[in-house]
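My questions all concern the structure below.
Here we show just some of the chains, and they stay where they sit in the whole.
A, B and C are the chain letters, set down in written order, and residue numbers restart from 1 in every chain.
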Amino acid sequence: MTARVGVVTFPGTLDDRDTQRAVRIAGLEPVPLWHRDKDLHQVDAVVLPGGFSYGDYLRAGAISRFSPVMETVIEQAKGGLPVLGICNGFQVLTETHLLPGAMLRNNHLHFICRDQKLRVENADTAWTADYEAGQEISVPLKNIDGRYVADERTLDELEAEGRVVFRYLDGNPNGSLRDIAGITNAAGNVVGLMPHPEHAVEPLIGTGRTDGLGFFTSILKKLVTS
Amino acid sequence: MTLDTVKHANETPDVEQPWAELGLKQDEYERIRAILGRRPTGAELAMYSVMWSEHCSYKSSKVHLRQFGEKAPENDALLVGIGENAGVVDVGQGYAVTFKVESHNHPSYIEPYQGAATGVGGIVRDILAMGARPVAVMDPLRFGAADHPDTKRVLPGVVAGIGGYGNCLGLPNIGGEVVFDPCYQGNPLVNALCVGVMKHEDIHLAKASGTGNKVVLYGARTGGDGIGGVSVLASETFDSTGPAKRPAVQVGDPFQEKLLIECTLELFREDLVEGIQDLGGAGLSCATSELASAGSGGMRVELDTVPLRDATLSPEEILMSESQERMCAIVEPGKIDRFLEICEKWDVIATVIGEVTDGERLEIFWHGEQIVDVPPRTVAHEGPVYERPYARPEWQDALQADGADKLPRPETAEELRAQVLKVVASPNQASKSWITGQYDRFVQGNTVLAQPEDSGMVRIDEETGLGVAVATDGNGRYAKLDPYAGAQLALAESYRNVAATGARPLAISNCLNFGSPEDPGVMWQFAEATRGLADGCLELGTPVTGGNVSLYNQTGETAIHPTPVVAVLGVIDDVARRTPMAFAEEGQLLYLLGDTRDELGGSAWSQVIHDHLGGLPPAVDLGREKLLAEILISASRDGMVDAAHDLSDGGLVQAVVESCLRGGKGARLVVPDGLDAFTFLFSESAGRAVVSVPRSEELRFTDMCGARGLPATRVGVVDGDSVEVQGHFTLPLAELREAHEGTLPALFG
Amino acid sequence: MARVVVDVMLKPEILDPQGQAVQRALPRLGFEGIADVRQGKRFELEVEGPVDDAALARIHEMAETFLANTVIEDFTVRVDS
C-alpha cells in the first residue's frame, strides 16, 4: 500500500491535474479533494496546487482560504499533516497564516514565466528530504504575484530557525525579500514555494528537467518509512 | 416605450425603422420585409442587422471562401469541415483535434487589454463548443512601428490581456507571431488561436434537435456589453434623445471562463448535451438562430428568463449583448436536473430559457408577448452575398518593378557584419521573449515545444507520446507584393515550421486580415490570396478546416498589407522524437537544405537596411516544400538530425543565430561555392531549412537527401562561442545575444 | 505636502469580476446583507506646492489621460483632509 496524497481543487485551480500526475510519477496515489468538501478522505499529505483560484480576485488565495476544505487542512496541518503549497497554494497558506508573510505583485508588475534556478536551503522538511542542503535545482516559475514580503522580525526569525527552504539564484525574479522562494513552518510539515516542482518531473516536457521530482519522492519516503 | 411585438409590427407597417443606423443597406432591409411579409419588429431588426453584418455573415468574402471547400484535397483526417465552430481532424489513436484562429483586431485597438483578453476567451469557447478540452493557445500579432508612441500603448496592453486571460485559464501559450510595420498603425491585428483535444465520440455540434428539448443558457449574466449601435432601438425615439449609453467594450472574466470550461467538460462526460453553441459576436441572436437553423425543428425562447446584470436592458439589447463567458446548450428534459446540478457544482448560473419546437420558426417572447417570429435560416445562414467588384491595383506593377536588386549591398566584410547585427536586432527579427515570458507555457504539463521553437508542440497522450504541433505564419510584405504568392508563402512557411519539429502537417486554419472590401484593389488582394491559399492547400494535401475573415482594417484610404495568417496543424506519433531548434552539440555538422537564389524582394534585409518594399517575393515551389517536409520528418523519426530550424525572414544568418543562441553554442560557416556571402546570409528563398547532423549520421542523412533529390549543402559546423563566416567576419555570441535580446526590453520594458 | 486622492472605479455598466467574486464570497464567510460590491483603485498623490485650482485641474487631466482608462472607468479627484 502506497501513501495517498490529496490534491485540492478550488474554483480556478489550474495545476491540479499536473500535480496529480507528478504524485503518480513519484509512485504515490493522488486523491482529488474538492474545495467544498471538508473531508480529507484519510489522505497522508495534501498539496495545494497552483493556478488562479477565484481568479486571484481580491488577493491571490484570499477567497479560497475560507473554503470548507481549508478548515480541515488548517486544523490537521497544525497537527502535523504534511502540506505543500505551490504558487497559488503558497499564497493560500500565507493567507491562512499557516505560513508567515504575504505575497505581492512582482516588482516589475509583469507575469513572468521562466526556468528558475533555486538553492535548497533546508533539506529537513517533509517535502525536501530527498535533496541535499545547498543543492541547486531548476524548476519553472510562473506568476504575477510572487513577491514575498514579511516584516524584518519575521524574516530574521525565519532565517534564524532555518525556515527559508528555497532561495532564488542567478537574479531575484520579482523583488522577494532576501531572495526567498519558499519557506516552512516551525514543525517542517507545511512548506510553501512560488516555483512549480510539478512542472519539472518528466524529461522532454516543459523545461525537460526532472529537478522537481524530489518533492514528491521526499514525501513518499517520509510517509512509507514513518 | 411600448413593446414592438409581432402583432404591433403587423398593425403598423409604415413605422420608420433605423435600419441604416444599424448598418443595413436599403435592399437588405427590403429583403427582410420580403422574408417576413411585414416590417420586422425592433428585436427582429436587431437580429438581422447584426447577423447580416460583414463580421457574422461573411457577405463579401463568402464567394471566395467557397474555394476552400471546392478545392479541398482528399483527406481522410478531416472529421468536421468548414461551417462549424471549428474544424476537427483525426490524429489517430482515437483522438481528434480541433483548432481555429480568430481575429479581435478592432476591439484591441480601442481597449488593448480587454480587447485581446476577450479575443482569447472567444476562440477558447469555440473550441470548447466542439466537445474538446482546450489544450493550448497561440497569438499572431501585428503592430504599427515599434517606436511609434501608440505602439507603446497598444502592445503592452494586448500582451498583458492575452497573458492575463490565457494564464488565468490554464492554457499554455505555445507560439504566435509579433510583427511591426507602419501599415498596422491604427489597425493592429490581434489574432488568437486555440487547439483542443477530444476523443472521436466526443464531437459536439451546434444544432438544436428533438422537439421538447430544453434550451439552456449558462455562464455569466447578460449585461449591456458590446451592444453599440443597437442601443438606438432601445431609446424611445432614435432621433432626439440619442441611444442609451451602453459600453462598446466587453470586459472579460477569465475565472468565469475557467469554470465554464470545467463545467462544460463535465456535462459532456456525463452525456448531458445534445447540441451546443458558444456565445460570441451577436450573442444570443447568433446562438439561438444558428442552433435553430442547423437543427431539425424550430425554437421558442422566453427572453425575460435570461439572467441579467443590468435590469434596465431592453429585449433588443439582451438579444445583441456580447457579454462574455456564456454558452447555450440543448438538453433533453430528463437530463435537465443533472445538468443544473453540475452547473451548481461549478458555481455557474444556468437557466432554461426555451425549448426546441416542432415548427420551423424561431420565436422569441418577452413576458408572454411575441417579439420575434422568423425562419432561423434566413438570419443565420442565408444572409446577403455580395460579388464585390475587384481589380488589380494600378500601383501593383510599379511596386513589382521596383525590385530589391537595385538596393546597394554591403561592399566590405565590416559592412556585412554590421548589417547582420542590425538585422538580428531589428524589432521584427529580435527575440520576442520580453513578450512570451509573460505567458505561461508550462501549465497542463504537456508542453513539449513552445516559443521560440518553430512550432508549438503538446503531448496529447501520456502513454503513447502522441502529440500535435501548430505553427502560424503570414508575411504581409510578401502578400503586398503578390497576394497569391504571399498566401502560399504563408502556408508554406507554417507547413515547414511544423515539419521542422518532426510533425506531419495535416490541416490548416486561417485568419484573413484585409482592408475594406469596398475598395476593389483590396478585394483583388483578397480574391488572389484566397485563390492562392486554396490552390496551395490542394497541392500540399492540407484541407482548410475553418478560419475567420477580418475586413475593414484600414484608416481612410490606407489599408493594411494583405495579411493572411495561416495556421498549420501537424501530428507526431511520439513527442520523444521531436526536433528542437537549438544547436547544442559541438562538432555537429550544419546542412542547408534547399536552393538559395538571389531573392531579396520583401526581405527583412530590404526593410531593415533600406526601408524598402518592392519587387517580387521569393518563388513558391510547393512540391519542394513537400519534399523538404518529408526529409525533415524522416530525419526526426530515424534520429538523423539533432536540431532543425526553418529559414524565413532574415534568411540563413537569422536562423543560424537563433539556433546558436538557443543552444548556447557558436557556429563556423563557410560560404558554399556558387554563392556570394551576402546572398548566402540574407536571401529569403523559400523551401529551406538548416539542420544539425551528428557526424555519425552524416552519410545516412546525405544519402537520403541525395536519393530523394533534395539539395543538401554542408555549410558549417557547431563550434565555439561565436558565429563566424569564414573569410568574412566573426560575431561573438554575447554580442549577438545582446543585440537580439535587448531590443524589445529597450522599447517596452 | 498635501495629499490628493483619485478614486477610479469601473463604470457602472461594465462587468466587475473582482467585485462580483468578493460579493459572492461574503455569505460563505457569514457576512449577509451586502447587495453589491464594486472594486476599484485608489491613488494617493503627494503634491508638492499648493493644491490650488490650477493644480487640481492638472491632476484632473492626469486622472483622465493616465490614471483612469475612461473607456471603461470613471474617476473622482479630491483633496484629502
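Going forward, a contact is a pair of C-beta atoms (placed from the backbone, for glycine too) under 8 Å apart; a residue touches a chain by one contact, two chains touch by 3 or more.
Computed from a predicted structure; not experimentally measured.
Trainee: Since only one instance of every chain type is displayed, give the whole complex's chain counts in label form.
Mentor: So, if we count every copy in the file rather than just the ones shown, we get A x1, B x1, C x2.
Following the convention adopted for this analysis, only the chains that are shown with their structure count from here on.
Trainee: For chain A versus chain C, what separation do you get between their C-alpha means, in angstrom?
Mentor: Computed from C-alpha means, the inter-chain centre distance equals 34 Å.
Trainee: What positions in chain B touch 2 or more of the other chains?
Mentor: As it turns out, chain B has residues touching two or more other chains at 253, 255-256, 347.
Trainee: Enumerate the residues of chain C that touch no fewer than two other chains.
Mentor: Touching at least two other chains: 17, 21.
Trainee: Touching chain C in the complex: which residues of chain B?
Mentor: Residue positions touching the partner: 110-111, 114, 220, 223-225, 245-247, 249-251, 253, 255-256, 309-310, 323-324, 347.
Trainee: For a test of understanding, state which residues of chain A touch chain B in their complex under the given definition.
Mentor: 11-12, 14-15, 17-18, 21-22, 51-52, 54-57, 110-114, 140, 142, 144, 196, 198-199, 202, 204-207
Trainee: Can you check the complex and tell me which residues of chain A touch chain C?
Mentor: 54-55, 57-58, 63, 66
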